[in-house]
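Here the complex is missing a single protein chain, while all its other protein chains stay put.
After this line comes chain A, so read on.
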Amino acid sequence: MPSTAYHAPGTVEDAVALLAADPTARPLGGGTDLIVQMRAGRLSPGAVIDLKRIGGMSGVHRAGDAFAIGAATPCTALKADAALSAAWPGVVEAANLIGSVQVRNRATMAGNLCNASPAADSVPALVAAGAVCVIAGPSGQREVPVEAIPVSPGKTSLAPGEFVVEIRFPPKPAGGGDAYLRSTPRTEMDIAVVGAGVSIVLDGEGICTAARIALGAVGPTVVLVEDAAAALVGSKLDDDALAAMSQAVQAASNPIDDKRGTVSYRKAMAGVLARRAVLIAASRAGAKA
């Protein structure tokens, strides 16, 4: 019988050493992907390295305007943090669309990201927010943008021995607002057919000065659509700008036909959801501008 060892190291260094020692070893966050995949026989790692006992790995940390979220922080804890929810409501909402309450009491954003599903809900919101990952590994720590982590469905750019320690956000810009919307047939317990994360900045006149638009489930990895952002920057988010943005989103969408949605429906929804998300982000930006 193949067996799986369980380790719960207390330090980042020990975790790195354990991961480096066995190339099949997997970090364990909430386990809501990992354990399910192991039970289904899709994955049989030689060891699971539980990250939850490592000091500082759970919780929302704040330095001035900048937030950092420990890799083992469950999604429910994000929602409970009022300052984070006020600064990045789109990210917090995205993380709290995952599964159900029970799932979110365990599930982490780092796990959502490192599971590398193209449909992961928190990922487009993190990418739109411009979040970066702090990665620990055998040769020390490095920082990479969130969008650099997934490389294809189920695969990440993490090297053997590496894992995500925390997710850092840039300081929230004045006049900034974010939002995430997804399309699923059911209201809950479902996988995004399309997801759209948006972060924008409006100046005092309501002119968009910066934007990031990221899509989920329309390609093998999260897609950051620069053309869509460019269509908004300099505009007052008028109908023409929104239409150009939606078009850019559709053009950047390269989804597959599968049991969860057709190509044409996914493309159409990417445009609709991105526009709706922009309007929500704008109302949030305006409210604080």
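Going forward, a contact is a pair of C-beta atoms (placed from the backbone, for glycine too) under 8 Å apart; a residue touches a chain by one contact, two chains touch by 3 or more; residues count from 1.
Throughout what follows, contacts and distances are computed from a predicted model.
A.B. asks: Quick one: find the hidden chain's UniProt protein name among "Protein FdhE homolog", "2-oxoacid:acceptor oxidoreductase subunit alpha", "Xanthine dehydrogenase family protein molybdopterin-binding subunit" or "Lactate utilization protein".
C.D. replies: Protein name of the absent chain (UniProt record): "Xanthine dehydrogenase family protein molybdopterin-binding subunit".
A.B. asks: Just one of A:14, A:190 or A:227 touches the chain that is missing; which is it?
C.D. replies: Per the contact definition at the top, the residue touching the missing chain is A:190.
A.B. asks: Can you work out which residue in A:11, A:44, A:102 or A:262 touches the chain that's missing from view?
C.D. replies: Touches the omitted chain: A:262.
A.B. asks: Can you list, in ascending order, the chain A residues touching the missing chain?
C.D. replies: Residue positions of chain A that touch the missing chain: 1, 183, 185-191, 193, 259-262, 264-265, 268-269, 272-273.
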